[in-house]
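Missing here: one protein chain of the complex. Every other protein chain is in place.
Just so it is clear, A, B and C label the chains in written order, and each chain counts residues from 1 on its own.
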Amino acid sequence: MALIRTSSPHLHKASSTSDVMRLVVMATLPGLAAMTFFFGWGTLINVVWACLLAVGFEATIIKIRKRPLGFYLKDYSAVVTALLLGLALPPFVPWWVTLVGVFVAIVVAKHLYGGLGQNPFNPAMVAYALLLVSFPVQMTSWTAPFVLNGEGDSWNILGFVDTFKLIFGSLDSAIVDTYTGATPLDAMRHRGGLTTEEVWSSVPVLADGIGAWHAVSAAYFMGGVFLIYRKVFTIHTPAAMLITLAVTSTLFYLVDPYNYADPFFHLTAGATMLGAFFIATDPVTSATSNKGKVVFGIGIGLLIYIIRGWGGYPDAVAFAVLLMNLAAPFIDQYTQPRSYGHAKAKRGLKGEV
Amino acid sequence: MSTQFSFHGGVHPPENKRQSTGGPIQIAPIPEQLSVPLSQHIGAPSDVVVAVGDRVLKGQVIAEAVGRISVNVHAPSSGVVEAIEARPVPHSSGMTAPSIVIRTDGEDEWVEHSGLEDFRAIPKQELIDFIRHHGISGMGGAGFPTDVKLHLGDDHIVNTLILNAMECEPYITADDMLLREHAEQVVKGIEVIAHLLQPHHVMIGIEDNKPQAIRALELATEQSKLNLDIVVVPTVYPSGGEKQLIKLLTGVEVPSGHIPADVGIVCQNVGTASAIYDAVYNGIPLISRIVTLTGDALGHPHNMRALIGTPLQTLLQSAQLREKDLYRLVIGGPMMGFTVDSQSIPLIKTTNCVIAATYNEMPPAPPANPCIRCGMCEQVCPAELLPQQLHWFAKGKEFEKAKHHNLFDCIECGACSYVCPSNIPLVQYYRFAKAEIRNEEAEQRKADHARQRFEARQARLEQEKLEKELRRKQRAEEAAKAQAVKKDKAVQNSEKAESSGEPDLKSLKTASAVARTKLKKAQKALQLAEDKGVGDIDKLRQTVTELEAKERAAQEAYDQAQSAPAEQPVVDIQQLKTNAAVARTKLKQAEKALAKAKESGEGDLEALRAKLAEQKAKTEAAQAAYDQAESGGAPQADVNAVNLDELKASMETALGKVDKAQKALDAAVASGSPAVEKMKAGVEKLQGKYKEAKAEYENAQSAPASAPVMSAETLAELKADMEAIQGKVEKAQKALDAAVSSGSPAVEKMKAGVEKLQGKYKEAKAEYENAQSAPASAPVVSAETLAELKSDMEAMQGKVEKAQKALDAATASGSPAADKMKAGVEKLQGKYNELKQAFLEAGGQLPAAQPDAAPVDPKTLKQTVSIVRTKLKKAQAALDGAADDVELQTEVQRLTQAHEVAKKALDTYESEQNDKAAAEGIDLKQLKIDAAMARAAVTKAERALSKAREAEQDDLPEIEQQLLAAQLEAENLNQTLSRFTD
Amino acid sequence: MDIILIAVIALLGLALVFGLLLGFASVRFRVEGNPLVDQIDGILPQTQCGQCGYPGCRPYAEAISEGDAINKCPPGGQSTVEALADLLDVEAIPLEGGVEEEPVKKVAYIREDECIGCTKCIQACPVDAILGAAKQMHTVIESECTGCDLCVEPCPVDCIDMLPIETTLNTWKWDMPKPGVDLIVTDLRGELKQGDAA
Partner (left out) sequence: MAADYKKITHDGLWGNNPALVQLLGLCPLLAVTGSVVNAIGLGLASTIVLIGSNLTVSAFRKFVPDSVRLPIFVMIIASFVTAIELLMKAFTYELYLILGIFIPLIVTNCAIMGRADAFACKNPIKESLLDGLMMGLGFTAVLVVLGAMREALGLGTLFSDMQLLFGPVAESWKITLVDDYPGFLFAVLPPGAFVGMGLLIALKNVIDARTEARKAEITPESGVRPERVRVTG
């Protein structure tokens, strides 16, 4: 056999993009299970539906862009995007909302920017934000956790078939109302003149249902720890983000506990954990260096708290992440690591015309 | 154990070291052929000191170090030098490089060698030179000449000496095995290094995956007096990188763009230490090294001590290579090594490992996915760079940004490529970017240089134009003035003539010339009449006498008028000059006539002599008048000019001598004469003289010019010098090549000679370039002179043409005066040629349209012929392409005609030349033969001389005289010959 | 009436003030010379070949700064066009006349035994890179030659060749790695050809 002439290195570590993506998919499974357990089949159906759509869109657009289909489909990135979007959507969201969301995520937010690795914004979060802005009604009607439905602690959620019908539009939406309710963040946001304590005791989703949210957050947390352990990403972004959020909320809570929720609430409610471990760590759209990741995480943490506290929407992970995505290249320029043999790190970007 | 530090990043590729550490180091067989590249180290390639066909012994120097950063190359085994040519070398480009190929004789016969008795007893410099002469360069990777690093003690304070035994790359076990088996040698080698560098602290860095080597080292160091620490560090790639190792062992970072010595640290490989031991203790130069042969395609992976230059094939076969499994052949480790595409590539000093990998072992990299900015590359980068950013910049060719992101701090360890989940060839991109940047920088430098040269040239041309314009104006003014003066003078003269009856000089001259012509005509008629014996001879005689009287009277009047120049209001130097020249010519004519008369024993010798004497007097008078006038006008310049001329003449004589001597030398070299060296010395002496003369001349020349202006003449001279030297170099090179191919033993000396000549050429070139690029190098040969020369030349050309025409007419009409006329024409031609030469020398350029001058310039003629031929060929080629192009066809026809015409002209010219020569009573053929004979005689005399010198005979001066005479003769003949053959 | 008067006065006053401001600015911040020309000249390859239609690189740089097309420099190739486009913030256009995109760097070489010493090439060389005197063989100083080929045409005997600069071990460099998508086709076992950086 003719010898080949190639450039070193001649060895390669046996890990690939698709491995990384598969790990991420695996790590979301506990969260998915918890969501299904507490909020019904909706999330699972959403996720599957989103994945199907994502693969379909991805395949179509790759074909249109005249790229090798098999090669790009195998990287699982579309599935991961769809998965994250599916997890973030309310469980009973109509099918067409998901369709629009996946279309925006895959076609607009990802491929119109040049495909995997080129998109400046997290596709799932772009889609989520767009849906939130466009369809406020559908996007804010959350399912109540099963503990609040029916009597006692029995596992009372809407059946699979009914959920399916509900999502695909052939079930009277009146049924839905019995299964929907505000999210804890909603409750905290729209509490009128009540103090925090009063809200806690008066709103059922806080008084009794908060456990479900804690559990889901714990599941995401576990998945995140697994990914850190497998070195899919470093601890910098999630740690910075969670610590910032915790510190900020603690400060406000200590100053005025009647008006501000406690830090644990902020860490476990809404999409905080999902955002910290699965959204903010999306390498494509986050900062590069470790220092940059810390700045990025801090930014997200602060923004979440600010938007939650004073913004127009109850949860803020999507917006915070998108805003920091916007800032990521800038952060990169100012957080270059100090290279070996240099007294200090270089700043800014030279060579720009 | 000292404290350990850590560096950022690193990876843990599978080690794969076990395979090759199973057995002891084996000695590789001596192959039939060794191919030793001249450049196995960083720095200048060594210089071959053997010739093809030489027998070399093991350890003999076959190539010597050139410059500071270079080392010797030694024959790895005894044998015969089979070739010195470009052979494949271990390099990632797969290209070839000059190598010495030795056919081994299997005897492995050593050259006489010995180590140093006590290296501490000799001066350090000697020890360093000893190491340098034993060809030791770094054996770890890059191959930096070791002696350079050992020098560092002089200008750097070396605190720490670090011995690199990390061997962090997978597969490689050469250092491991070396330490296991020869730890004490390594330690002794370290002692030598430590003696040279005098560090406070010596450390050996070794990874914890080599327990046996560590143990061996510990044992060996127990016996050593050195303050030596063995630092065992965790295994991580690339801990063996120099900078990483330093960070690991000392916590110090080598600043970017600096060498470790700048922070007081020197790193050496343990292999190098062992090689130093071999050299210092045993006198064994670096002719073999330990190499790891491993990879799945080998049946018996192990370490070998193999001779430098051994083809990989030999080594692989002794390790039981399975050919069909071989997929990649990697030299070095799998992370930083490079692949080669042939098994015939030789082992060199830096080859520490050869991996014969199978497909499954090192499969081709899968296609690259897009970068997802996962940051894994950044996590592993030992230089703490941002590899993915660099990748974007390299890919987008945004090299400025890449540089800003410290691209040049990348050590190309490949860790980023290794971990990249998207399989992006990151380090390959950096290599590309680095090369591009270097290339771009070089190009930028070149462009800037070109711009400077272009601008300098433009400025020079501009200035020349300006000066020309200025001079033209000046001349116009002067002419106007002269005109005015002339008018005045004319008025005055006429007044004078009227008042004093003194005739006008010009009219007098004309009158005398008319008289002369008449006289001549009459004389001729008389002669004719006498010869034929017809006509009224007496009458004719009377007429002649009368005319003679008249002519004399006219001449006298003219002479009188002329010889009173002081009375003239304006001394017309030009006129005087012309007069002097005319007088000189006349004198020469007279001389010639006399000589002819003498030869033939005919004619009135006495009269002729008298005439000659008269002429001489006249000439002298004219010259004196001219000199006086000129010195009166511009005394200083004149003195200088005279001086200059003299100097120049002496310089030229010297140059001629040098040339002659050089030629002789060349001949001697070419013929392999043994007296070469002596002659060389002679040449050098002559050259020295020449240089002196030249310097003097140049001084003199540049002195009068107040501004530091480089005259065009000098420039031309320099150029000519340079070219002459170049020609010599080429000749010498050819001779050398011939000698080399014929295996002559004098090759070495000749080489030195060639080199010297090359050096001279370079010098001359540099000088010339300097002179040329000096922006103010406007040619000094005043345009006036140039214009003068040119007008003279043109006038002469016109004369020649006229004469030629007259001659042609005469020849055609069969006039008997044709012969004489021919001689006249020739003379005129000679003059014209002289003038032309002068003009050309002065830097003038002939007009492009030269065909008119064809009858007088055979070279131009030849050129015309070849130009037309080329054009014709071109046109024909074009015609072939477009056969039906009528225009082209006519063009071709026209060109064909032109070609024929030109050729005919050339032929005519040549035959004319022959005729001319014949007319002068010279047979051109005979002349040629004579010239050749004379040259041969010179050569003979030269040989005799050299022989005599060698034999130290007594009659040396005599022979020398003979030689000189022969040379003179040859030169004369050559000159005559060149007049006809041009 | 008062209101209108006030309005007119106010407007006039404003016009006066701003007019003065404008006048001052136009005098004070006048830009002397054209620094752009130097920048453009820095990008051009300085072969001084005249293929752009201008006598030398600087005249072309001046022409570009005055709005001439940026694609007239064949020796610079497409990369020069791109650099110029970058500098001038205009769109990069393909090289005029469909010339090869990345020209091979060449140097002139005189076949010396054919040279008749006419000095025509010496006069043609824009950077004085040719040595020689009348009736003497000429030679090109390789390191100075910009490869402009201006000397080729004047040579009456066609003894000048433009030879590509040869790659040596020192000037050899790696190619740019191929992007992933292109590699797919060639990524078959054993089909990776020489030089394919994998």
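In this section, contacts are C-beta pairs under 8 Å (C-beta built on N, C-alpha and C of every residue); 3 or more make two chains touch, one makes a residue touch a chain.
These numbers come from a predicted model, not from an experiment.
Asker: Of the listed residues C:G19, C:P35 or C:P164, which contacts the missing chain in the full complex?
Answerer: C:G19
Asker: Counting contacts across the full complex, list the positions on chain A that touch the omitted chain.
Answerer: These residues of chain A touch the chain that is not shown: 100, 108, 130, 133-136, 138.
Asker: Take the complete complex as the reference. Which residues in chain C touch the chain that isn't displayed?
Answerer: 15, 18-19, 22-23, 26, 48-56, 72, 96-99, 123-126, 148, 150
Quick note on the criterion: only the chains that are shown with their structure count from here on.
Asker: Which whole number of Å gives the spacing of the CA centres of chain A and chain B?
Answerer: Those two chain centres are 71 Å apart.
Asker: Distance between chain A and chain C based on Cα centroids, please, to the nearest Å.
Answerer: 50
Asker: Specify, in ascending order, the residues of chain A that touch 2 or more different other chains.
Answerer: In chain A, residues 1-2, 4-7, 71 touch at least two other chains, as defined above.
Asker: In chain B, what residues contact two or more other chains?
Answerer: Residues 92, 94, 341, 364-367, 369-370, 422-423, 425, 428, 431.
Asker: Taking the touch rule as given, give the residues of chain B at its contact with chain A in the complex, in rising order.
Answerer: Against chain A, the touching part of chain B is residues 7-8, 11, 13-14, 92, 94, 170, 243, 247, 253-258, 324, 326-330, 332, 334-343, 355, 357, 362, 364-367, 369-376, 378-379, 382-386, 388-389, 398-401, 403-406, 409, 412, 414, 417-419, 421-423, 425, 427-428, 431.
Asker: Which chain C residues qualify as touching chain B in the complex?
Answerer: Against chain B, the touching part of chain C is residues 41, 44-48, 56-58, 116, 118-120, 126-129, 131-137, 139, 141, 144, 146, 156-158, 167-169, 171-177, 179-181, 183-184, 187, 189, 192, 194, 197-198.
Asker: So in the complex, the part of chain A that touches chain B is made up of which residues?
Answerer: Touching chain B: residues 1-13, 15-17, 19-20, 71, 75, 77, 115-118, 231-234, 283-284, 286, 288-290, 293, 332, 336-343, 346, 349-352 of chain A.
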